[in-house]
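Every protein chain but one is kept in place in this view of the complex.
Here the chain labels run A, B and C in written order, and each chain numbers its own residues starting at 1.
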Amino acid sequence: MTVVADTVRDYSARELLIASIADLLDGVRHVAVGASSPIPAAGAMLLRARNESRGRERVRISILGSQEHNFFTNGGVELFDCAAQGRVDAFFLGGGQIDGEANINLVGTGPYPKTDVRWPGCFGSAFLYFVVPRVILFREEHSPRVFVDRVDYVSAPGTSEGVTRRGGPSALLTGLALFSFDPARKRFTLKSVHRGATAAEVRAQTGFDYDAPAEVPQTPAPDAATLELLRGRVTRELAETYPQFADTLRGERAAA
Amino acid sequence: MTVVADTVRDYSARELLIASIADLLDGVRHVAVGASSPIPAAGAMLLRARNESRGRERVRISILGSQEHNFFTNGGVELFDCAAQGRVDAFFLGGGQIDGEANINLVGTGPYPKTDVRWPGCFGSAFLYFVVPRVILFREEHSPRVFVDRVDYVSAPGTSEGVTRRGGPSALLTGLALFSFDPARKRFTLKSVHRGATAAEVRAQTGFDYDAPAEVPQTPAPDAATLELLRGRVTRELAETYPQFADTLRGERAAA
Amino acid sequence: MGDIVALDALAAEVKSGMKIAIPADYCGVAMAATAAILANRPRDLHVVCVPVTGMQGDMLIGAGLVGTIETSAVTLGEAGGAPRFIDGVRRGAFRLMDATCPAVHSGLIAAQKGVPFLPIRGIIGSDLLKTRTDWRIIDNPFAPDDPIVVVPAIQPDIALFHAPEADRFGNVRIGRRRELVTMAQAARATLVTVERIVETSLLHDENSAAGVLPALYVDKIAEGAGGGGGGGVGGGFWGERGAKTPHTRRPPPPPPWPIGLWGEYPADPAEIARYAAMARTPEGFAAYVDGFSRRLTEAA
Partner (left out) sequence: MGDIVALDALAAEVKSGMKIAIPADYCGVAMAATAAILANRPRDLHVVCVPVTGMQGDMLIGAGLVGTIETSAVTLGEAGGAPRFIDGVRRGAFRLMDATCPAVHSGLIAAQKGVPFLPIRGIIGSDLLKTRTDWRIIDNPFAPDDPIVVVPAIQPDIALFHAPEADRFGNVRIGRRRELVTMAQAARATLVTVERIVETSLLHDENSAAGVLPALYVDKIAEGAGGGGGGGVGGGFWGERGAKTPHTRRPPPPPPWPIGLWGEYPADPAEIARYAAMARTPEGFAAYVDGFSRRLTEAA
């Protein structure tokens, strides 16, 4: 067994998500990340480190709410203005519910306003989903209660007709699988399942219909150079803003 | 002859204008003044000093374009926002032409755009005239070429109908006289003529029609306390921002 | 303008039925003033969160002071959902005006500029428009077939926040938290609690002036430099800081604890988690508020 093969086999589930996010972000110059989103932040940091090592374009990362990793100086409105100007290439959204047309629900379940379950609220989703070209939907929990046929409340619609819109969902990454999204067809396509999961399991755990190839490939393992960057420089960078998360990553690695 | 009478007689034409402006500003808490408007600035400073000596309300003065007397921190837009919020009580406007309905022209004479005479432009007049409650029209030159029946170009209208407006002209002060303005009647009324001028002279030098009492009073001379403040503290304050103008004031006083 | 007053005098400005704007946790939250408001019990407040809130909004709700909440989110962050908010939503205890962050900013900017509305992209297709009937869709007057949302101006009666320092002339350091400028300019009156009052004008130096809200927009300021509440409760930071810098100048301390303050000190996550746990029930909430207020009073 070669060293490379060893390295490639020994990755944690979270490392795969981080590496997948770095791949999904390929080509962006400025990515904004929520303050409490360590995995997306790690993916963005990994892309930045990898681009530097490959001599490719510089990647700027804005971590919202962070004092250190926030170069904005015009107040809370600046993220939204910046995105509206076309200066934010990628952003992450989640959702208590996400449906097959990529509508997301950050508000709650059951009839509004007296929802049975109430989540924090829409935040900036109803705006950013329209103006950021590459929105990556990210939700680790992959279950029929998250991925529903139709969200109870549309915080932000996945697609629009007859409305000025230059942004929207490009992919959905979960703890089990990776999907692409086609806004013209308003439909997800299963691209790959992560190590340990099966296409059948993904189908069973997804409450909406989607397309899938006859043979669903496995999500590519991070290559050795990528893992090296992630375990070295990126983990050190992460530790500055997400110390607990960096410890978790190190722990999982040791156990892997 | 008493000292008081002496003082009251010995004032320069400019001192009268400054004292008249202080009177016109009575009651304001925040007055904005253009950077190249030393007489209005002097009037505002005189009111501020007089209010302090009388224990009355504090007067804030914003001198636009000045670095020292400008407490704005939100850029050039702040004056306009501040006025729109109702936080600027008084402002001064002039005009290459001013007509009997208090329309002002800051653009030029003759057919637009290839005007025969071209002045700098409208600046903020088309906005501030609508939102500042007490706009004082101030123009030293009192001649038929300035005070016309109808301006060639309306930079900002004196009155409006069917339009949201809470500001507008309250008075017109010139080198010869003081007028009040009634927006309902769209008409000026001559209130007083300055020392040395006559009502007939004002009529002859004014290109628009206006109302006047049978007996036109003389513009009240500044009282002794006012002149003392003006010649002392206010001149010293003026010298910080308008050194040349302060020298001129001192020179005229010596010659008076 | 910019009068320096006691915390109670500041809090007394918040009266029943008022529309009050409060910032997000990263902008400086006036928690001591919140405790004082809780004691005053004004009713039927319309709380505008700029653009979200956490423990402060949840406490106002829990105390029954909120008639309307207008917000893009309510969350305690790592401590989870806001218990009194969630419970109130279920019970329909207040009018709920869900929003989206940039729309809150635009509404305040409209008030700042004295215009009745501002246009904003996006939103169309969101269920927000079904309940935010105060938001409209109009045709873009400059392009055919281009519907666009317009949101009305938000003019709060009061803007309330906490900042590191004010000068004795009433100018307040807001750094790069420029939404505080928008809030203050949009509001009829602005109330600020600060860590300290400085003697030198913050506008004196051109570089320092860039991060200052001028006194013209500030109505009342209450000072308190540390010393509040945290000693022995939730551990650490605040209590230590209070002990190291005893307050000598003015008695009532308005700390933002347990919320952090930019450039000064971090939040106290253990205390926020303790709040989250206790506030799960009305009784627990009442007990928390009682202790919270008492700690502030004792510190004063």
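Note that a contact is a pair of C-beta atoms (placed from the backbone, for glycine too) under 8 Å apart; a residue touches a chain by one contact, two chains touch by 3 or more.
Nothing here was measured: the structure is a model prediction, and the numbers come from that model.
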{"item": "Visible contact partners (per top-of-document touch definition) of the missing chain", "value": "A, B, C"}
{"item": "Among C:S16, C:N140, C:T200 or C:T281, residue touching the chain not depicted", "value": "C:N140"}
{"item": "Where the missing chain touches chain B, by residue", "value": "36, 65, 67, 72-77, 80, 84, 106-108, 112-116, 118-131, 153-157, 160, 162-165"}
{"item": "Residues in chain A touching the chain absent from view", "value": "30, 58, 60, 67, 71-74, 80-87, 131"}
{"item": "Touch list for chain C against the chain that is not drawn", "value": "106, 113-121, 136, 138, 140-143, 146, 148, 150, 152, 173-176, 206-211, 262-263"}
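As a working rule, only the chains that are shown with their structure count from here on.
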{"item": "Partner chains that chain A and chain B have in common", "value": "C"}
{"item": "Pair of chains whose C-beta contact count is the highest in the structure", "value": "A-C"}
{"item": "Approximate Å spacing (C-alpha centroids) for the pair chain A, chain B", "value": "61"}
{"item": "Separation of chain A from chain C, taking each centre as the mean of its C-alpha atoms, in whole Å", "value": "31"}
{"item": "Centre distance in Å when chain B and chain C are each reduced to the mean of their C-alpha atoms", "value": "42"}
{"item": "Shared interface positions of chain C, touching two or more other chains", "value": "181"}
{"item": "Contacts with two or more other chains, residues of chain A listed in rising order", "value": "none"}
